[in-house]
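Here's a slice of the assembly, chains where they normally sit.
Chain IDs A and B follow the sequence of writing; residue 1 opens each chain.
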Amino acid sequence: MSFYVYLSGEIHTDWRDEIQRGAEAAGLDIVFTSAVTDHAASDAAGDHLGEESNPFWRDHKSSKVNAIRTKTLIEQSDLVVVRFGDKYKQWNAAFDAGYCAALGKPYVTLHGEEIIHPLKEVDAQAMAWATTTDQVVEILRYVTKA
Amino acid sequence: MSFYVYLSGEIHTDWRDEIQRGAEAAGLDIVFTSAVTDHAASDAAGDHLGEESNPFWRDHKSSKVNAIRTKTLIEQSDLVVVRFGDKYKQWNAAFDAGYCAALGKPYVTLHGEEIIHPLKEVDAQAMAWATTTDQVVEILRYVTKA
């Protein structure tokens, strides 16, 4: 069986590509999934269902369409990697981590040292905290080795 | 049966008191619970288990001691109110919301209009979005009326 890894969080750096390239280089049998990472497309995911004058409802509709995808992929995954960058609120990443915690789905976090304190509840339930994508690849290599 | 409400999130304003006073004034049979909201005590919750030189592990130990309390209280609640203020990262609040979502535990959010967009995934799974504590009290009054 392949190992399924869902990559959650930050969409402004290429950390997903780095992990995927690293896994490929290591010859790992892993299927990577994630939310739609095209920011504009994601914000507009519900627009075709009718225009909204109120931005709350526009966001609401798009978030729910996105959730159809993300809920299924998270539940099908064997491991979730949750990335927190140095910008933006990223509450969706913390939300995904809480979702995993309640499901008993293992997740690891990927973030810098400067945000250890505000992430302490998220890290407390994680299986590991990594600071580099190489470390994440190494975890994947280890947990999937024959 | 009393109705159990867990109050999650911001600890720097007195929103919890406002809701509790409002509920009391309305004569509602509600038991309110929350994490320990004394910031210093919460950060130090694990200190008595031994000193740590590395701040990551100090946070780790305290977060887990806190989680013994919060996990139990969230799971026992009938409704969770998740408050996002205008300061700090508040990832623990988003984490609690995701935890509720996965459990199928109803929650409502309480936050200002200026953070609608970053909270869209959190709001999408909520049963309501309130901007004032009076609105929260009104929800509680409505859902618990005979």
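Assume contacts are C-beta pairs under 8 Å (C-beta built on N, C-alpha and C of every residue); 3 or more make two chains touch, one makes a residue touch a chain.
All values reported here derive from a predicted model rather than from experimental measurement.
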item	value
Homomeric assembly size (copies in this file), of which only 2 appear in place	8
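By our rule, only the chains that are shown with their structure count from here on.
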item	value
Cα-centroid distance, chain A relative to chain B, in whole angstrom	23
In the complex, chain B residues that touch chain A	55-56, 59-60, 62-64, 66-67, 84, 88-103, 113, 115-125, 129
